[in-house]
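With one protein chain held back, the other chains of the complex are shown just where they sit.
Right after this comes chain A.
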Amino acid sequence: MAKRIDLKDVDIYYGAFHAVQSVNLTVAPRSVTAFIGPSGCGKSTVLRTLNRMHEEIPGARVDGQILLDGENIYDRSADAVAVRRTIGMVFQMPNPFPTMSIRDNVVAGLRLQGVKDKKKLDEVAEASLRGANLWNEVKDRLDKPGGGISGGQQQRLCIARAIAVQPDVLLMDEPCSALDPISTLAIEDLIADLKKEYTIVIVTHNMQQAARVSDQTGFFNLEATGKPGHLVEIDDTEKIFSNPTEQATEDYISGRFG
């Protein structure tokens, strides 16, 4: 299930623009890794290469290797659609399919994988909604449209949808930035639960959040606009926030906290 991720000399481009430079990092299975750094340094870009969403942008390209338990997801024989089926992604803006029912939203990924058995789908829908801490709030209106619940609920619905396929990895790009503090806490608790089963990578601008939820934190930076972003350092979250190796990390963190 949960898999280990290795990035080896990953360079990422948007057409001629070199967006991110030589990233090397490892994410252990059943752990949470947070990416932090100033806006535009390439956190989302790196995250989106992990499930091959990056290449959907015309001209976008990735060099280097991204290994999932040792298998290169950019291997010539690997199909992007197949890769995405095993890697869940949660976006910054909650994006349930608005006209699809709550239940159908949750099992949309399973349907894509060809699961038709109604009983199985219902079971997975319940289990995933429970997993996303949403079951009690929506169990009486599973047939109502996914667009008709609150923003925080929608985001948990999206998490339920992502975990319904039991992905090898769960990617989250600022999943709480559109949410109120209570919904944010609910999702942070959820992340703590989910890491028992999944490998999680989360991008966040909220450093307290990174400190609260992650085991490992990577700090990205860019020297100047137009220059590629790069990974300054990645280490245990505790170490990054108390005693980082690089001065740039220290400056960034203390700037925010101080």
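Here, contacts are C-beta pairs under 8 Å (C-beta built on N, C-alpha and C of every residue); 3 or more make two chains touch, one makes a residue touch a chain; residues count from 1.
In this text, contacts and distances are computed from a predicted model.
Considering only "Protocatechuate 3,4-dioxygenase", "Signal recognition particle receptor subunit beta", "RsbT co-antagonist protein RsbR" or "Phosphate transport system permease protein", the record for the omitted chain gives "Phosphate transport system permease protein", by its UniProt protein name.
Of A:Ala28, A:Ala78, A:Met100 or A:Ala248, it is A:Met100 that touches the chain left out of the display.
One of A:Tyr13, A:Tyr74, A:Phe91 or A:Trp135 touches the chain omitted from the figure, and that residue is A:Phe91. The residue from A:Lys3, A:Lys43 or A:Arg161 that touches the chain not shown here is A:Arg161.
Considering the complete assembly, chain A touches the hidden chain via residues 51, 53, 56, 81-86, 88-89, 91, 93, 95-100, 108-109, 112-113, 158, 161-162, 165.
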